[in-house]
Structures are given as structure tokens and as C-alpha cells.
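What follows is a single structure, and I will ask about it in a moment.
Just one protein chain is left out here, and the rest sit where they should.
Lettered A and B in written order, each chain numbered from 1.
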Amino acid sequence: MDVTICSYCRLTNDKVVVNGMEIPIQKTEGPWLNDIYRSLKISYPKFFKMDNLSKAGFLASELLLKDEIIDKENPKKDISIVLMNRSASLDDDRMYQETIEDKNNYYPSPAVFVYTLPNIVNGEIAIRNKIMGETSFYISEAFSAEKIYNVAMDAFSDESISQVVCGWTDYELNKCDVLLLWIRKENQNGIPFNINNIYHLHI
Amino acid sequence: MIYQLSDNIISSLGFTSEENYAAVKEGVSGLKYYETAFDLPEGLMASCINDEALEDAFFSIKTKSKVLYTRFEKAAIVSAYRALEKTNINPAGDNVLFILSTTKGNVELLDRNKSKQYESERVYLWRSAQLISSFFGNPTEAVVVSNACISGAAAQITAMRLLKHSAYDFAVVIGADMLSKFVISGFQSFKSLSTEICKPFDKNRCGLNLGEAAATLIYGKSENENLIPEKSVMLLAGAIANDANHISGPSRTGAGLCIAIEKTIQHTNIQDIAFINAHGTATPYNDDMESMAITDTGLQALAVNSLKGFFGHTLGAAGVVETIISGKALSDNTILQCKGLEIQETVCPLNVLMKNESSNKTHFLKLLSGFGGCNAALLLRKK
Partner (left out) sequence: MEALILELKKEIIEVLNLEEIKPEDIDENAPLFGEGLGLDSIDALELIVLMEKNYGIKLNNASEGRDIFKSVRVMAEYIEKNRTK
């Protein structure tokens, strides 16, 4: 089966690149992910409630799907979101642990706890774009183009799925490492979806 | 054909699937009230694995491994070991793949008081998976699925897909999650726990109970149904769909669950389905949502149950535990009661069972939903 990468987005600690073009970001002293949000001129106040992993995945998906999913309202049953990372939700897990660690200052935070699952980032992207296909999350010790390829191709075993948002979304200890790909069944304009190309887009 | 070769459940109700099934069939619940537990300010109704029994079970396994395993890893290893020992599969073979389903793994090690004996990498799920699969000498990197409360179903769907088109002959699917101050305090902050035994699909349901479990299902494949052992349960289909509604749970209307169910049962005669083993967490919203999805897909006449009144919600283990117990019931021509239910009331009326019944139908449907808005359905059939 031929599958094509129709667009891709690479988001790291100092750069945002979409389809090979670096996106200029106005830097402030505030958090980098918030700077990206403001530079994109999106109005989505829920963004500020997200943990870092969801923020990073959300921003990459906005850039990735900007010209692909214009209609945000109608349910889309033919799209799946299949993601992978190294640290699951540990960045947010550590923040939540702080709210319960001290017996004399024990106030477990529901708003932090709700992000202590890696697949919440799939959920955020799904909500934003009304994507109602499969959402799955896998964990791997290190970035693996091969594994990303395999789980994304498996998402097409559901015959009603024609497009998949897939890739690597990791955020831990202030290190952001995201590569999101928008892939389509069939041979179309774009880069062939294969292990070698995924590997090179991550470099 | 993807079929089950062996299974095991480690829970408060026992350390084999057979013990667990026998207890459930008798109507025994593993839930217990803990006045003080996990250093928490509030009491807790939960289903916990007995520590001593787990230690004994672990030390009875002969191993050369010098690794100091965590409680989570020990439970997973004991469960996989016991499932494997009933087969003649060589877990060190390169035709065997381990798949781990968990939501929080060793998360309790984030607590400074608990982490001292372990290296910092032990909080990573892939690290636990490595240690578990290498305990059995397996040469292949384990797959780790972490998809909130539907993880156990997602892992079985992953197993089904991988077996169908890869060189692996067997998939050892382990679902495990332990309780910790981390997990319990979070659910308490959501105000979603009941301090009594939960009441799935009940008029007065007021929240869920948490539970811990490690469970293993070993799947194999065969081109020819005649070669599949008698009484074996086959995994026919499975699907996942998102609600795109809110991260804290599925939609109120069951839209995503409907899609998952429709995809799963599309080639099936509804008359063949003995029962639906629902997620049935006993939160007001979940059970109403499921009643809507079951009705919207035209399955409202089927018998429904939930196993949460026996095991609590075992998170990443739930999909595996509940698939095993439901499979045993199917093979035993039994539909299990929904423990905890007294007065049935959901938005759409359902046929939830208050007593065990017998049925010789051949299929059952397993449902799960979870945070992130994900929903899963599995369809299984006995040979």
C-alpha cells in the first residue's frame, strides 16, 4: 500500500520547521511554547491549561493541519492519531507529584492530574479538529522511525481510515522533541511514507 | 484466526484465572475498605493484591536474574510466568513478542521516599517493559501501549494486527497497574471514587473503586480453525474511536463508543452475542454514556454486565482482566451478574443482569472508555 507524507512539522527547543521551512517565532522571556502559540495567532484559550506535552503536540498539529483541516466543526471519522514517545507523561507526572509530596501542603490538583496520561495529547488534537478515528499512544526507549512507521501503517488496517496524524511527541525536563506527520493512503503529491524518510525528517 | 492460548490473572481474588473466575461466579468481591492506606488522608474502597502472596509467588520462580524488581514488575512477571508455564511456548524465542499495557507503571517511584533503591530510569514505562521481557530471555523489544483506561483493549488490538501481518507466532499481552498514593489521590481530587462497593448501572451509583491487577493473555494465530484447541476463545475484531469531546472522559452521548462498536460488530449476527461486558465504572456519566451507545447501536436487548464490583477499576489491566473473565464465562455457558447493582437506572434502559444466567451463545462484546476521550470495543467468540 502506498502512503504519502502530505505535510510534516518538527518542533524542538529552538526551532519550528514546517515542510522544511522554518517558522519565525517572536521570542520573549516567557515559556517557548507560549511564544510559539502567540506567533501563530491562534485563539484557543484552552491551550494555557495544557501540560507541556499537550502544548507541544497541539502546536505541531496546528502547524501540520493548517491547510489540511480547515473545517474544525464536522466530525471526521476517517482520521486516526497514533503517537509515540520516550517519557510518557512524566513531565506532568512530576508536577502532580509535587502537589501531593508534602504532607503539610497536600492539595492534589485535578487540573494537573488530568494530564498524567500520554494519550491526552491525542485527545487534545482530536478535540481541536473533531477527529473521531482511532487515538493510540505507544512508548519507546528512543525515537524509532521503524516503530512509528509500523504503528501508523497498522492504523490503516481499519479500512475506514484514510489519513493519519502520526509521529513522535516527547517533552521532558525542558527538552522538547516533536515530529508530527500528516499521512494519506495512496500515492499523492508529497514524500513517500517510509522508514528512511521518517528518520531523515527527525534529524 | 487470532486465538487465546493461555491466560492468568493476579488480583485480590487469586493468582490464577481459574481462582478469579470461580470467585466471581460465586459472587465474591475482591473490594475491601481500607481505613488508612497509601499514606492518604481519606479511607478507600479498593481491591489490592496481597503483598506476601505476591512475594511468595515471585520467589517460587527460579531465576538467575539479580535485578531488584518493583512490585509492579513482580506482579507482571508472575502473571506472565504463570500464563506461559501452561503452554509449551519458549518465551526466549524470536517468534514471541511481549506487549505491555499500563497507565502508570512504576509511578510511585516519583515519591522520594520510595525511589532510593532504584535507578532513576525505573520510572520509564519502556524500562519496566525491558526488565519484564528480559526476565524471560525474550530477545525482542517489548511494545508498550499506554492509552489510559482502554490500554488493555488497545494492547489486544495491537497484538491482533501484529500477529496477522508479521513473523511473530505468539503475543504475550500483559496488562498491569498497581495502586499508589499518586493514582488514588488523583481520582480523589476528581471526586470520582465511591467509599462503598461501586454500583454499576444503578440508580444510586456514585463513583468508582480502584483496583490493582496484573493479567496476561497469550495470543497465537492459525490459518485453520480446526487446529485451534477446543474451548479456546478467538479475538475476531476490535476498534478504537475518539469522542473529540473533552479530555477528562468520553462524550456524554457515547458518540465515540458507537463508532467503535459499529466497526467491531459489522460482520456479526447480533443474535450470536451472549452478552456485553461493559466498562461500567459506576460513575454517573460513564454508565449513562454506555447505555446510550448500546442503544444507538441497536444492542439494548442484549444482556449487559460490568465486573467493576469484583475487581474495581484496574486501569491498564482492566481490558485484559475483564476479557479473560468474560471469556471464561462464555466457555462456561454463563453470563455473569453485575455485582453491586440494586436498582437499575440509566438514561437508556438496559438489560443488566443481577444474577448469573446461562447462555450457549457464542460471542461476547467487550467495551472500554477512558480519559483522552478514547473508546474501544472487542468482539470475541468461543470455538
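The rule we apply is simple: a residue touches a chain if its C-beta (ideal position, glycine included) is under 8 Å from a C-beta of that chain, and two chains touch if they have at least 3 such contacts.
This is a predicted model, so every value here is computed, not measured.
Chemist: Looking at the full complex, which residue from A:Ala56, A:Ala88 or A:Val114 touches the chain that isn't shown here?
Modeler: A:Val114
Chemist: Tell me which of B:His246, B:Lys361 or B:Lys383 is the one touching the absent chain.
Modeler: Within the whole complex, the residue contacting the unshown chain is B:His246.
Chemist: Identify the residue among B:Ser189, B:Thr264 or B:Thr346 that touches the chain left out of the display.
Modeler: Once the missing chain is taken into account, the touching residue is B:Ser189.
Chemist: Can you list where subunit B touches the absent chain?
Modeler: 189-191, 246, 248
Chemist: By the contact criterion defined above, which parts of subunit A meet the unshown chain? Give residue numbers in ascending order.
Modeler: Subunit A touches the chain not shown through residues 34, 45-46, 48-49, 107-111, 114.
By definition in this document, only the chains that are shown with their structure count from here on.
Chemist: Just curious, how far off is subunit B from subunit A if you go by their C-alpha centres, in Å?
Modeler: Centre-to-centre distance between subunit A and subunit B: 27 Å.
Chemist: Flag every residue of subunit A that touches subunit B in the complex, lowest number first.
Modeler: Subunit A reaches subunit B through residues 75, 77, 81, 86-88, 90, 93-94, 96-97, 100-101, 103, 106, 108-110, 113-120, 122-124, 126-127, 129-141, 151, 154, 157-158, 160.
Chemist: Which positions of subunit B touch subunit A when the two form their complex?
Modeler: 39, 41, 103-105, 107, 110-112, 123-127, 129-130, 141, 143-148, 154, 158, 161-162, 164-165, 181-182, 185-186, 188-190, 239-248, 255-256, 259, 263, 371-374
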